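What follows is a set of notes on a single structure, which appears directly below.
Only one protein chain is missing; all other protein chains are in place.
The block that comes next holds chain A.
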Amino acid sequence: MYKLWQRYRYSVILLTQLVKTDFKLRYQGSVLGYLWSLLRPLAIFAILYIVFVKFLRIGADIPHFPLYLLLGIVLWNYFAEVTSIGISSVVSRGDLIRKLNFPKYVIVVSASFSALINLALNFIVIAIFMSLTGVDISPSAVIMVPLLIIELFIFALGVSFLLSALFVKFRDINYIWEVVMQAAFYVTPILYPLSIIPVKAAKVLLLNPVAQIIQDMRSLLITPQALTIAHLYDNPYIYLLPTGIVLLVALAGAAYFRKQSKYFAEEV
């Protein structure tokens, strides 16, 4: 145990400081500061409520639909934030990389932790709404929600590893990723209930890990009416597909990052 600590001591110290610094700098100069982390989801909730419940009347068959939307958006925003900050994280620390030898993965992980803090703050808002609206939480949520968040964390981190290492060499990646994310936003059931699209398509869409996580989370926390893999497929082993994708991306990303990180100082 002591040996393990010795080995990762530097990384842990560095990671803690970088996350702290990120958090300090995040709302620097803004009057309300950290309150924004809470105000943002509140504002989004207000907009969703007005647009979807009052005007469009989509998802009327789903209970607590604005909350359902908010949860989806918060989770999606986390993924988008981690990857978009992650992609340029290595390049933006180029100055440091050229002058100091330190474990480079710390940079990417710290970006991911900063977003996780934000996600936690967003969840506080969601929890408040949940208690106000009196939703039924399934008992398994206590175990499943943390697991799903870990899955999302690993997936976002893996993608960040891959993209940030690629970005050092190919500076087009961030533009491509922007487009990919725009497309993925609509392919993922965030703004619409899965029930409005054909079952066959819904089955495919749910194989996307982010979609799987969002739907599972909604089903656990807000309403069992949120369609999940368990609903659409008879075979529960289908869950292995999205989780397999997560693991594959994470391992491939980490391996590629590890291989490339030796040359960051020269190429960045």
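Throughout what follows, a residue touches a chain if its C-beta (ideal position, glycine included) is under 8 Å from a C-beta of that chain, and two chains touch if they have at least 3 such contacts; residues count from 1.
The rule is simple: contacts and distances are computed from a predicted model.
A chain of this complex does not appear here, and its UniProt-recorded name among "DsrE family protein", "Putative membrane protein", "ABC transporter ATP-binding protein" or "Cytochrome c-type biogenesis protein" is "ABC transporter ATP-binding protein".
Which of A:96, A:144, A:232 or A:247 touches the hidden chain is settled by the complete complex: it is A:96. As for the chain not pictured, it touches chain A at residues 9-10, 13-14, 16-18, 21, 24-25, 28, 95-102, 169-173, 176, 262-263, 265-266.
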